[in-house]
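Removed from the display is one protein chain of the complex; every other protein chain stays in position.
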Amino acid sequence: MVHFRICNSSKFLVTVKFIRYKTNISVFFRALTNISYYDGRMSELHGFLPPLTPTGKSAIIPEMPWYYSGTLLTVEYLTDPTKVRAILPPDIDLAPEEPGAVALIWADWQSCSEGGAELLDPIRSQYLETFAVVRCSYEGVTYSRCVAIWVTKDFAIARGWYQGYPKKIGSAHVTRIFNRGQASPRLEAGAKLGATLSAYDHRLASAVVTLREPSETNGFVNGHAMLHSRFMPSITKDAGLSMDQLITMHGIDADLGQPWKGDAELVLGDSQWDELASILPVEKILGGYYREVGVTFAGGKLIADRSNPV
Amino acid sequence: MVHFRICNSSKFLVTVKFIRYKTNISVFFRALTNISYYDGRMSELHGFLPPLTPTGKSAIIPEMPWYYSGTLLTVEYLTDPTKVRAILPPDIDLAPEEPGAVALIWADWQSCSEGGAELLDPIRSQYLETFAVVRCSYEGVTYSRCVAIWVTKDFAIARGWYQGYPKKIGSAHVTRIFNRGQASPRLEAGAKLGATLSAYDHRLASAVVTLREPSETNGFVNGHAMLHSRFMPSITKDAGLSMDQLITMHGIDADLGQPWKGDAELVLGDSQWDELASILPVEKILGGYYREVGVTFAGGKLIADRSNPV
Amino acid sequence: MVHFRICNSSKFLVTVKFIRYKTNISVFFRALTNISYYDGRMSELHGFLPPLTPTGKSAIIPEMPWYYSGTLLTVEYLTDPTKVRAILPPDIDLAPEEPGAVALIWADWQSCSEGGAELLDPIRSQYLETFAVVRCSYEGVTYSRCVAIWVTKDFAIARGWYQGYPKKIGSAHVTRIFNRGQASPRLEAGAKLGATLSAYDHRLASAVVTLREPSETNGFVNGHAMLHSRFMPSITKDAGLSMDQLITMHGIDADLGQPWKGDAELVLGDSQWDELASILPVEKILGGYYREVGVTFAGGKLIADRSNPV
Partner (left out) sequence: MVHFRICNSSKFLVTVKFIRYKTNISVFFRALTNISYYDGRMSELHGFLPPLTPTGKSAIIPEMPWYYSGTLLTVEYLTDPTKVRAILPPDIDLAPEEPGAVALIWADWQSCSEGGAELLDPIRSQYLETFAVVRCSYEGVTYSRCVAIWVTKDFAIARGWYQGYPKKIGSAHVTRIFNRGQASPRLEAGAKLGATLSAYDHRLASAVVTLREPSETNGFVNGHAMLHSRFMPSITKDAGLSMDQLITMHGIDADLGQPWKGDAELVLGDSQWDELASILPVEKILGGYYREVGVTFAGGKLIADRSNPV
């Protein structure tokens, strides 16, 4: 059986199937059954990101808004400010105060889009991420900036690349607080919460936070709007960046629990593929925080564009 | 360099290292440094299960007690009682009432042993399991019995084999209830909780439970002491069972939250390797339950032994 | 302890640490130890894709060229050409001959960049991917086009997004051909090779190819240069595409083994998140192929740019 497309410049697709062991008549009959109407509607592709399909259902992530419910475990520490300076693009400055402050954050998320279908197939909804945030200054405004982040699911990678988070896949874990039984801390003074990060089978971070008391804040490093870079090199080798943008974004509709603060221990590691310990080494631990959070993301704002479509 | 063991029937291990390019004198010097005192203490191996080591730290699971904190999402349904009959050993009877009742349960656990070290490396502490429970009768007593179970971690497999749970590795997920944000149900009427099970990349179960109201019970199928079989075939092919025991066990120190009940949908599947849909097909859904639970396990009791050490 | 940045517009970063329980003198002493030289070299960031760091080692993928060694198992089949039409952008036409032909390909890869460091930490080097390819026509040239693809590692996702492959994470497996023992087919007539794909715990494809004889080709669908779309929506909701490119690319330095052809069976599936069965349903199996391949990727070429930097 061989197909030939007879015509597809009109709104009809006529495909003739030559079935060789049949008579001419039966061949003509098959051909008639393969005239398809395929006007513009048939090639309307949908999806926020690839892959695009007629329904849009296959896209690695759906349209915004994206909703998040979860917990944040944060360790704030000081590194040498020259380490922060070294990880910022040349035109972005250090923050004017505490330029060496770093937050390493474990988020244990459940997330969904409008309608919440992801919640009923929870493997598509739940993920963890560990991310390193510093502060910086651009045109006189202080921002937070994520300089390293590992997530456990592909949809989270895709959202991150859209938002300028430099996401990779990692294995992240954080102690959960259950209300029953002896295998869980309670949300109270003395609670110990562990958190770990690994990528490509190398342990990159291990932390323990011991909660001491309710806190007025959840730390100060991840408290500003984010200043992120989005870029994509040209498909031509060494031809520059087809997309090169500086954008800002922040969550909306924050639904925040009472933060707790406490002491923290943190051990960072490197591997052949990751440099968490060497790009932002721990000089002095500032403290640890835990908070239940809900937030919504619905887009950000372009700050500068240096794209060079090549 | 070659080692020879000179003597190890005494309490000394003398190992002579012949280093060929050295003089006799230096060889004797090396030999003297390799006399080791190794009485019984050196070969005392520890560990609740393999592997055994001098410290016992490597054992796949530590000594009891084992503590559990988590949540249970349960779907109870009726299958044809002949299906339950067919999955019970010949000398174990159907339960006298509702013999076709089945509970399919998703447990989202954090667990640890004495001291709680697992909680600070949470990858070693957290796991999910999905298990099918029926009731049965033995010598006039009604028991619960787990006839199929999938867990996400190896330590959970090992505990299960000890307890007579027929554990395999699977991928289980269940919607979590967070207190903040729009990506989570709350524990209230109308809350929808999804749950799924897959093994070897085949989807075996998908459930949705819609909570309606607080409940007096968390269902009735998984409410008895467990009646389980523990067996291990002889290392000699077709030579019978080296271990063949009927045991009973149950948790202690239950710390139970308020159960909720509601409606449930459940779709079961088979694969080449698993028969959940065909061994216990859904005839009629009875309902769904959700409860926070804490429990401790500290051993059980032998009921019958038919082991034949071959 | 509080840091203040005194000056960073020059080539020196002076950070004053006020240690409150110390005298002024000791504070000045600490400050002197924190003068850092940080000219442009310190903020030169490297990396082909995020995250950027001073060394470039953390980038999710390194610079091209990228080398691949592996095997391809291919099932070619016909779907209704209107299905292919529907999955192409409006300005890309169906291929003039056999417009309904599809190749579903399992690639079992080992890959590395210049120097081959990935090969010695093989978790960073090995991955599988399953991808659906159709042919299409643009400005009179026939191309291959990947319309759906699942990979097992994050570095493969990143390479794909650069190349316009619409990659997501999946779980792919394919029977391997070992030279010894009874648990492997040999590369000979009658060899049966299985292949499966799952994503989010839903089985999307299961195939069996039975090799019959050496072949002149490895199929015809994936034989052209690729015509791919690369796009990224604006960070502003509903503001269009910041990057929107049509590019072409193909491997170089092909090092090809003898292809084998045979019969194939293929079962496709859908899930809430994937539409493989519904976007490209199997109408008629054409055949199966197996080939050992080596290839290098060193970039492609821009064909059209409709980017709108917003």
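Letters A, B and C mark the chains as written, and numbering starts fresh at 1 in each.
In this section, a contact is a pair of C-beta atoms (placed from the backbone, for glycine too) under 8 Å apart; a residue touches a chain by one contact, two chains touch by 3 or more.
What you see is a predicted model; the values in this text were computed from it and never measured.
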Contacting the left-out chain: of B:73, B:104, B:128 or B:157, that is B:157
Looking at B:200, B:260 or B:290, which residue reaches the missing chain? B:200
For chain B, residues touching the missing partner are 1-5, 8, 13, 15, 34, 36, 38, 40, 42-45, 48-55, 57-58, 60, 64, 78, 80-82, 85-90, 93-101, 117, 121, 123-124, 147-149, 153-154, 157, 161-164, 166-169, 200-201, 229-237, 242-243, 245, 247, 249, 272-275, 279, 284, 298-302, 305, 307, 309-310
Listed in rising order, the chain A residues that touch the chain left out are 171, 173, 196, 198, 201-203
Give me the chain C residues in contact with the hidden chain, please. 67-71, 109-112, 116, 118-123, 125-126, 171, 173-176, 178-185, 192, 194-196, 206, 208, 253, 255-257, 292-296
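In the analysis below, only the chains that are shown with their structure count from here on.
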For the sequence-identical pair chain A and chain C, determine the rotation angle of the Cα superposition and round it to the nearest 5 degrees. 180
Measuring centre to centre, with centres taken as mean CA positions, what chain is farthest from chain C? B
Ranked by contact pairs, first place goes to A-C
Just the number, please: Cα centre separation of chain A and chain C in whole Å. 18
In angstrom, rounded to a whole number, how far apart do the mean CA points of chain B and chain C lie? 38
Residue list for chain A, restricted to those that touch at least two other chains: 121, 123
